Structures are given as C-alpha cells and as structure tokens.
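Below is one structure; the comments refer to it alone.
Here the complex is missing one protein chain, while the rest keep their positions.
After this line comes subunit A, so read on.
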C-alpha cells in the first residue's frame, strides 16, 4: 500500500504523454479520457489542489476511481512507470474511510464473505435457488455465476479438513493446495482436475485457507485485507510441504504480494507457486500431450498471471512446446478480459464491451477454445460467450490439459 507521499510521487511522474491510451481496456471501450490512466491521474491531481476531502466527494473522481480495472497494463507501457493501479487503490481506501461512504455496505458484505470460510458456498447456493425459482430480476447475471455450480462438490464439502490425497505417480514432493474461493465455489470440478494433475508427482494436502483477499484489496478495504492475509500467512507458514500451489492466478499473484503489502518478511511464501509454474517445472512429464492435428485453441493471459507474476513468456513457451501450431495466440492476449473480480458485475455494461472486444480478437485467431488460469476470467469470458451465443468453448487450464492428455493417450 502506498503512503500519501509516494502517491504524490506517482502522480507527478505522469507527464500526460497519453501513451496509456494504446492499452487501457476501459479507454478502448469508450474512447473517453476519464477512462484512461492519464485522465484518472490528472483528475486526482487537479482535485488534490482543493484538498482530499473535496476530491473524494466529487462524483466524477469516484467514478474514474471505481472504473479502473486495476489491470496494470498502463504501467507496463508507461515510459515513466507510473503505478496508476496503486494510486487508485490508495484513494479507494480513502473513499471507504469517509463517513457514510456508499461502499460501506460492500465492505461489510466482503468482510462477512471473505473472512468466513462457510459463507461463499452458502451464498452461492442461496443464489442458485433464487435463480431456480425466478426471483432474481436478471437471470443472465446469475447464470454466469452459477452455471458451474450444479454437479458434485468434493471441495465444497471438505476444503477445510486438511486431508491429504496421496500421489498417483512417483512421488517427488509434497504440495499444499491453496483453495481459492472462486475455484472452490464455481470451478471446483476444475480444481479437482488440477489436484489430480499434481498428484502425478506429489502428495496433495488441501489447505483450510481463507480468501486470498483480492476482493477486499480492490475495494480498498485494507484492514480486512490485512486480517485475511495474516490469517493465511499463519496457516501457510505452518505447512511442512515443498510447495504451496493454487490453480487461481489471482490468488497466486495476491499471495505473492503479501510481504510487500503487509510490510513483513514471509519466507514461507517462497514456496508459493501458480499451477502454471509447476506445469512448467514438470514440462517433460507433460510430453504425452504432444500431438498434431488438434483443434486450434488460444490462451488468455490473466492480468494476475501476465503482470501480477510476470509469467506470460514462460507460459507461452510451455504452450508452444506442448502444442505447437495448434496453440494460436490472439491479438492482445494479455489484455484484461473485463472480469476483474467484481468489476464484471458492478460495471456490467462497460465490462461486457471490454469482453466482447477481447472475444473478437480470440475469434479472429481462428481458435475454437479459449483456455485460461483464473476463475474470474473464466466466468466473465464464459458469460459473454453465452450471451452472444459465440461458437467458443471457455476452459480452465487444468481441464484442458487433462483432456489433451486423454486424447493423446
């Protein structure tokens, strides 16, 4: 979390060159200056002259702060390296601290949800029944959330038991599986596949963890984030395994940020791996997926994989090695899909424009499947594919790999 002085420094480094227009997904959906890093930073800077209180009471400022995806694409292209997402986070935190902030209820809800292990499955279940009995005015929105929630739910039943699943192949190491909320709730099937994939080489223990804190962080609920992060840190440092692995790139990225954000040393986190990293490490043992004449697919690089963990190039290389020409990169394949946690719900129209643009790029690549490693992306892409009735299949990475191995066997 940046301190006030650091935020000013970030603001001053922007000299309004406008280079961020080339990449900012919200700008490219609207071509409106309020939806690009330069505009966001300028408006904040302009209002700082009138004091922070005035700044946070201005609806336009609140809007530009809330409509940032936090995808960090702008920082990547910014010649002065301005960390716009961090500036936005700083002011979201301030916004929340204002008396009577309209985001207060969200903070309460998020705290209830993410500091409480049982809440999410329960909420999802409730929502499912709502949908089933037609009590939600916008069924589309819910379907996007719940379409995956129908079949067996091993993870739901026992994410917290700390049970160990033995290795199925030659055991090389022990892995603790960090169960992300979204994986647990909406993509538990995929999480199970990921776990079974890991069991080829390792004993896998399911961690009885809390939410990684990403939703609290992006809301600016810093206290809640710290609380949940500290709880997770404590859990993780007790683990005696070789790696902590998660199949959610957002969780992986946020967990890796704990030391910087909490200002603590956390040696246990050096064992943390995105599932992708384990797959890269075990590349040789995945060689059986090689095979020609497969259906073309593309990979969407989530923000938290590409920028959050700097893993785009190694992932790309893995896919190239394994799949050769059946892997088709698409244009701007590391741009945000518009999901961005709750962004896809809170700013639905804007988000869907962004997703539609993304999907057009995906279709232009000629791929029939799009694979990715973050549940929020899966949800957003899946929902818009469904709404636009596109002939595309959206797949979690682990599921895709499992199928590929099945096919080539």
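Quick notes on this one:
Keep in mind that, in the parts below, a residue touches a chain if its C-beta (ideal position, glycine included) is under 8 Å from a C-beta of that chain, and two chains touch if they have at least 3 such contacts; residues count from 1.
Rule of thumb we're sticking to: contacts and distances are computed from a predicted model.
Entry comment: the absent subunit's protein name, as recorded by UniProt, is "Glycolate oxidase", drawn from "Molybdopterin synthase catalytic subunit", "ABC transporter ATP-binding protein", "Glycolate oxidase" or "OmpA family protein". Note on the undisplayed chain: of the listed residues A:61, A:248 or A:354, the one touching it is A:61. The chain not shown here is touched by just one of A:7, A:56 or A:82, and that residue is A:82. Residues of subunit A that touch the chain left out of the display are 12-19, 21-22, 31-34, 39, 42-43, 46, 58-61, 77-82.
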